[in-house]
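Removed from the display is one protein chain of the complex; every other protein chain stays in position.
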Amino acid sequence: MVGSKHDKKRLVINTEKCIGCDACTNVCQPGLIATIDIGSQRILHFPIICDEDCTRCADVCPEGAAAFTPAPDVLPTEYLTVTFDLLPCERCGNLFTTRRIVDKLLAALPKEIGADPGELPWLRLCPICRQALEGENVVSEKISVSGHLKR
Amino acid sequence: MSKAIYLDFGRCIYCRACEVACEREHDGLKSIFVVLRERFAVPLDCRHCEKSPCLAICYTQALTRSPEGAVVLDVTKCTGCKLCVFACPFGLISFDSVNKVVAKCDLCLRRIEEGKEPACVSTCPTRALYYDEYETFMERLMKRSALILGRSLLVRR
Partner (left out) sequence: MIETPATKKSLVLTICPYCGAGCGLYVVAEDGKAVGIEYMPEHPLNEGALCPKGNAALEVLYHADRLRYPMKKTKGNWERISWDEAIDLVASNLAQVCSDYGPDALGFLSSAKCTNEENYLFQKLARLIGTNNVDHCARLCHSPTVAILSKTLGSGAMTNLIPELANSTCIFVTGSNFAENHPLVSRWVLDAKERGAGVIVADARFTPTAWLADLFLQIKPGTDVALINGMIRVILDEGLFKRDFIARRTTGFDELARSLEGYTLEEAAAITGVPVASIIKAARAYARAEAGAMVYCMGITQHITGSDNVAACVNLALVCGQIGRPGAGLFPLRGQNNVQGACDMGALAEFYPGYQRVDNEAARGKFEEAWGVSLSPEPGLTVMEMVNAAAEGRIKAIYIMGENPLLSDPNAHHTREALSKLDFLVVQDIFLTETAQLANVVLPAVAWAEKEGTVTSTERRVQWTEQAAIPLEEAKTDLWIICQVAKRLGFDLGDADAAVVLTEINRVVSIHAGITPERVRNAVGGLIWPCPSPEHPGTPILYTQEFGTPDGRGKFTPVTYRPPVEQTRADFPFVLITGRVVMHYNAGSMTRRSLSLAKRVPEAFIEVNPRDAERLSLAQDEKVRVATERGEASARVEVTERVAEGVVFMPFHFPEVNVLTIDALDPKAKIPEYKVAACRIERGDD
């Protein structure tokens, strides 16, 4: 359950590292962090001070962008918002995730799966369009093999 | 070599029994998606890639490789960051917005342990999905291609 009220601590977000994935939003049980997609942007809304007895948001951040420090006596503000551009899918135009997430994948994946960065054009497509594209690829290849993907 | 799910797309009739069966096996969340076009449909299922982007990008070991070779999800470790959703080249991982974790094909390992085939394979009315070794499946395709060349065909529309 939610931790008992504790000594206040300060939540520090490194806005350069944050990619706007909303893992922190998912795991914050009292719901103090919010992620909202409005128009072409995603806005993450953090409380500066937290008196919960947990550090889940910092623990789950894939980029290590969240950390806790002792709370100062005088606070600059109560909330921090971080804004991200949402990326439109190159095929259908729907906004599907943040630019930073796609950039991260673009940087991390080729090495991991042994591909050249140019071999990942599907990264700029939303999942639905990726399905559609793969459906068409399977048919045009005329060989119906989907199994272990040799990459 | 271990078995995988193979797709005989010429037999897919877009009935989506595979989707409904997958949902039934997995608490209402499916991981097989049938893509429809005017003249054909293609069921797309997780390939459990040898070099798996989703496995590579997961930073909590929620995604791991099972002994059978499948890429499987441990929901207790999932943070719902959805990096794997966008890492999958085929868009086959989905987000469970109720439980705030992702959902992906687990090769129906529970059924396989009981000596059965994955639900999508068992249920497909037209045998468009096969669970088999790669060699066996390719043999089947070779045999059929020979037959198709040999038959007298009526002209396609």
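As written, the chain order gives the labels A and B, with residue 1 at the start of each chain.
Heads up, the rule we're going with is that a contact is a pair of C-beta atoms (placed from the backbone, for glycine too) under 8 Å apart; a residue touches a chain by one contact, two chains touch by 3 or more.
Note that the structure is predicted; figures quoted are calculated from it, not measured.
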| item | value |
| --- | --- |
| Contacts of the hidden chain among displayed chains | B |
| Selected from B:R16, B:R47 or B:K82 as touching the chain missing from the view | B:R16 |
| Residue numbers in chain B that touch the chain omitted from display | 10-11, 13-17, 19-21, 23-24, 38-41, 116, 122-127, 144, 147-148, 150-157 |
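Everything below uses one rule, namely that only the chains that are shown with their structure count from here on.
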| item | value |
| --- | --- |
| Chain centre separation in whole Å, for chain B relative to chain A (CA means) | 26 |
| List of chain B residues in touch with chain A within their complex | 4-10, 33, 35, 37, 40-42, 44-45, 47-53, 56-57, 59-60, 69, 79-83, 85-94, 100-101, 134, 137-138, 141 |
| Residues of chain A touching chain B in the complex | 21-23, 26-27, 60, 62, 96-97, 101-102, 104-105, 108-109, 112-114, 120, 122-123, 125-132, 134-136, 138-139, 143-151 |
